[in-house]
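A single protein chain has been omitted from the complex, and every remaining protein chain is retained in its original position.
Per-chain residue numbering starts at 1, and chain names A and B are given in the order in which the chains are listed.
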Amino acid sequence: MKFISDIIQIETTGDTDILDITPIVTDIVRKYQVKTGTCLLFVPGSTGALTTIEFESGVIQDLKDAIERAAPKGIPYAHDKRWGDGNGYSHVRAALIGPSLNVPISEGGLMLGTWQQIVLLDFDNRPRTRRILAQILSE
Amino acid sequence: MKFISDIIQIETTGDTDILDITPIVTDIVRKYQVKTGTCLLFVPGSTGALTTIEFESGVIQDLKDAIERAAPKGIPYAHDKRWGDGNGYSHVRAALIGPSLNVPISEGGLMLGTWQQIVLLDFDNRPRTRRILAQILSE
Partner (left out) sequence: MKFISDIIQIETTGDTDILDITPIVTDIVRKYQVKTGTCLLFVPGSTGALTTIEFESGVIQDLKDAIERAAPKGIPYAHDKRWGDGNGYSHVRAALIGPSLNVPISEGGLMLGTWQQIVLLDFDNRPRTRRILAQILSE
């Protein structure tokens, strides 16, 4: 039993940019030849989040619309009044979705459904170079 | 330290069917005589999710109402326009709640609160035979 750590680095446009990182995570599992294990993904940062969804442009837009309803960009945020960052909505969105995701690995592959992809959501209000930590516990 | 893997199979009605899977998970912990460990539960599929709640019909309805406010069934979804599946709302709901849950195990039992149950939420728009992966890391 051992820990394997890797870092995924990815360019984002910000403003609820939703990116499919499944191929990158799959490559990490293959690179380290993990047969059985758990893959913990974690976004260090308070304006990014992780979940899974079918990565299809229609439903990605639908998810953006639901997030806009939950924490609209255009309403006043106390964070912005105090700090002038303009990204109060980004922080709230990230806290609601959450920064961590666990995916089991079996027979050398991520145990995702056929139409299920791992996505990074970058809610910040500007382009970012994002780092996502991949920490695999391998049998 | 070892991984134990099992699969929970359960019939659902779909359309935000919320089911208490605690007894099934408890049986798995007992079957493999896990004393100390972590139980990762994961739904493969992009229209299912996991969380915990007091499994009481009143609050289950309240949770359904909150999810309906967040991603209403009756509004247009881009996913449905493109694919005609009619389950755009299901995908969005599942992505908001998330597919994975971790529960610690100690002294041979799940460390849940007294009124806290593990629930599967099936958001799809039709009955499904659902599989939930239980991956336990046991000391």
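Simple rule for what comes next: a residue touches a chain if its C-beta (ideal position, glycine included) is under 8 Å from a C-beta of that chain, and two chains touch if they have at least 3 such contacts.
A quick note: this is a predicted structure, and the numbers were derived from the prediction, not measured.
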Of B:Ser5, B:Thr26 or B:Gln116, which sits in contact with the chain we cannot see?
-> B:Gln116
Against the hidden chain, chain B presents residues 1, 36-38, 51-54, 56-59, 61-63, 66, 69-70, 96-98, 101-104, 106, 111-113, 115-117, 119, 137, 139
Touching the unshown chain, chain A contributes residues 1-3, 5, 40, 42-46, 70-71, 77-83, 88-89, 91-92, 94-96, 98-100, 102, 133, 135, 137
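As a convention for this text, only the chains that are shown with their structure count from here on.
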Cα centroid separation between chain A and chain B, in whole Å?
-> 20
